[in-house]
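If you scroll down you'll find the structure; I have some questions about it.
Rather than the whole complex, this shows some of its chains in their spots.
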Amino acid sequence: MRVIMLIFFLSILSVNALWAVEVSDDTQSCLLCHNSVTPGIVADWEKSLHAKAIPMEAQKKTNLERRISAEKIPEGLQQTSVGCAECHTMNPERHKDSFEHNGYQVHIVVTPSDCATCHPTERAQYQQNIMCLAYVNLNDNTVYRTLINSVNGPQTFARMRLSYGEPDDATNFESCFYCHGTEVKVERMRTRETSLGEMDFPLLSGWPNQGVGRLNPDGSKGSCTACHTRHQFSIEMARKPYTCAECHKGPDVPAYKVYQVSKHGNIFSSLGEKWDFNSVPWTVGKDFTAPTCASCHVSLIVTDEGEIVAERSHQMSDRSSWRIFGVIYAHPHPKSPNTSIIRNKAGLPLPTELTGEAVADYLIDEEEQAGRRANMQKICLTCHSYEWVEGHFARLENTIKTTNEMTVTATKILTTAWEKGVARGLPQGANIFDEAIEKRWVEEWLFFANSTRFASAMAGADYGVFANGRWYMSKNLQEMSDWLEFKLKGK
Amino acid sequence: MRVIMLIFFLSILSVNALWAVEVSDDTQSCLLCHNSVTPGIVADWEKSLHAKAIPMEAQKKTNLERRISAEKIPEGLQQTSVGCAECHTMNPERHKDSFEHNGYQVHIVVTPSDCATCHPTERAQYQQNIMCLAYVNLNDNTVYRTLINSVNGPQTFARMRLSYGEPDDATNFESCFYCHGTEVKVERMRTRETSLGEMDFPLLSGWPNQGVGRLNPDGSKGSCTACHTRHQFSIEMARKPYTCAECHKGPDVPAYKVYQVSKHGNIFSSLGEKWDFNSVPWTVGKDFTAPTCASCHVSLIVTDEGEIVAERSHQMSDRSSWRIFGVIYAHPHPKSPNTSIIRNKAGLPLPTELTGEAVADYLIDEEEQAGRRANMQKICLTCHSYEWVEGHFARLENTIKTTNEMTVTATKILTTAWEKGVARGLPQGANIFDEAIEKRWVEEWLFFANSTRFASAMAGADYGVFANGRWYMSKNLQEMSDWLEFKLKGK
């Protein structure tokens, strides 16, 4: 009988941690109202590891198993779960969005600096991630600003001509900056009626937002919840490709679409429901039998024998030798995550010349590229032979070269149009993204060459051919050339 | 030992209802043959709640838990499962598709009027749903008919000119009317050989079809199985976004695609396999931690404390203040689900003028809009702060305005083309959808503005930018303008 009770008890334990985890008094105060006011997120949080574990225990894990990197966690946070108050009242002095709320100094926007209390290594790595600078890299780049304006700017038609206006903030916030992150600022305090009486709340501009490079009211950059979705902060979710797909699915960066039709993506879709997405470290073959985005770019991967295949990285680019996302051309990864500082020979903030040459001073060199490639290949080699991997990467190198060459051709057609005066661009000191022929040029590299390169990098077949790949690279050039002919006719 | 037996027994019960549910004699007659003749649907039905429960018991549930809304269910239907005969022999006098089949008056097309025997409230609500009129709204609208003809009509090329023919019924039935619904009519009876000898069956036109606004042989409108897929009629399935995706994924109405890349969609894709999709009522946070389409637009949502967040609705539009699906412009929702009755100032059956102004008489007013918006926001507020929700909806209002303005610009280019005589449209009394420039104009609102609005409404990032969003809105205008220039050249 005792044996059965034991089995029964163990089975319950494995399903749900039954031991009581203490909730701090402050968080209990939060829950008292928010259990009714926002029951959805409270229930969501209750399913999180933050609710089920305490930092002191989490720290005792072995180096490989640890999910928190802090050596020292403040005394007051060690013995209770990580609840509302722990995060939303952290570092109040830094938070311009901190406000008095039922006796507490609460802030709305929990930031990487707050999370760094327990996860400092991850935060430090992320600061080297180009994504952390996604707002800055877009907003502080004069060329990219003109791209934004010619995508989001309202157009009017009068006297047989189109003209652009300035896009409004609301539009920019929900389009480009939705993924890149907004600048979140406190506008003012406002008093409003709530179900619990009159209360004061800060009004934020650039809000809501959870973009990867968000500028936060405490001066920090980034948003951990972009990938570690609040309030469950599930590692399972961050490891599944759907998270990356939020921003990496469009024609400019079709990583998820390519993954879906790759052999890896097929294995994930077909058999992934049997994998263990919560295990730390993540054991190749045992926990999963094909990589997701996280396996190759982020996660700590080990073999069943405990050998480390890949270190956990929140820099992400440290296993990528090329930036295949071509603006305007694919190029070696930038040295600094801040790309707005780059200047090419023409003085433009672009990592390549208009004719395709890399701006070497700002980009990693071949040795660094080789090291990053080798790190990535170490993951591939857990399942594939050396020759297989070698063959795969040789194709990628070739495709980077050939797609860049096609972009050179598109650029030549465009610059001819500028020279002949049938379009207005660099020679005229005009916006280079606003006219039809310029937009076709943008599609050549931003959609078609990018798609082809992602297909090559992740073996996604048709995204390199008919699904926004080489077919369109080829057709687009022919149509640009026809357009030039039509424009010049009778000129 | 007894404890174990009890646990064992309970676990079996929870997996599968063991108590015998009586099958009516009539349905047993059906099953006798159809178990062999159509084993797939019989097995499917056996997995349904219709097969596992009886109406009398279903009626005893509390108001919140009830899945049937009828106060009185006919005596003969109360004690047996809801099987073949119960539905396919219901209301034979109304069914023109009723025929003698082995001693029974059987009909092929089970309709909302039949389902209303047990689900009258849902049927009544659905009659107020614009989807219920989807056939009528398309077929009885002279403008939309010309759109159908210029999409489906066969074209021939002769003497250097293209001309359109009339599309055939089979084409219309499997394209536009596949989703909108067909008119299903009895053509004639036919005798044919079956595995059980010679038999008579009605031949239907417009068949097969399960479109949402189908005209049925009993005079009713709609098809419950469009969403409640026969013969399992699983509420789980109706609540999953794949059901809505059957008709809401294309470039004209990319709701599902937008949802997929939204934070909500990511949570569903990553963690949804752990949710309870069968619970009635549906408890936010406990049963699910992010909304699917049904959560916001249809389902009865409660909190864990039993408070009602949203009433069940089969009208669906009662939480939507705008019809963001712009034909031609986004506009307040129509008052009547029958939009074919609308007439704008120009006498056209369109909810806006060609210049964008709403045809106020036929559309809900601002007060009604505010009420609907508040009902929707009540759902948002179970997880999000008031300020978050407010910020989100302010962006949507702004996007409705700016996308409509871009459609105004596209319309100006088109009307200029008509005025200059390089295209033939309203001034010439010609089809306004059949020429290249007109089709580009259609894409401006039907594809690009719609996509941008859906992305705004559901926070789907790239569908408002590069994935059929603002990038294309902007580029399309430039190309329309170039086209106009080319056409006028040498004219």
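Residue numbering begins at 1 within each chain, and the chains themselves are lettered A and B in the order written.
Quick note on the criterion: contacts are C-beta pairs under 8 Å (C-beta built on N, C-alpha and C of every residue); 3 or more make two chains touch, one makes a residue touch a chain.
All of these numbers come straight from a predicted model, not from anything done at the bench.
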| item | value |
| --- | --- |
| Full complex, copies of the single sequence (shown: 2) | 3 |
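Everything below uses one rule, namely that only the chains that are shown with their structure count from here on.
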| item | value |
| --- | --- |
| Subunit B residues within the subunit A interface of the complex | 4, 7, 260-263, 265-267, 269-271, 273, 284-286, 289, 303-305, 307, 381-388, 391-392, 394-395, 398-399, 402, 405-406, 409, 412-413, 416, 455-456, 459, 461-467, 469-471, 474-475, 477-479, 481-482, 484, 486, 489-490 |
| Residue ranges of subunit A in contact with subunit B within the complex | 4, 8, 35-36, 38-44, 47, 108, 150-157, 160-162, 168, 170-171, 173-176, 178-179, 192, 194, 201-204, 207-208, 210, 229, 232, 234, 236-237, 240, 242-243, 245-247, 249-252, 273, 434-436, 439, 446-447, 483, 486-487, 489-490 |
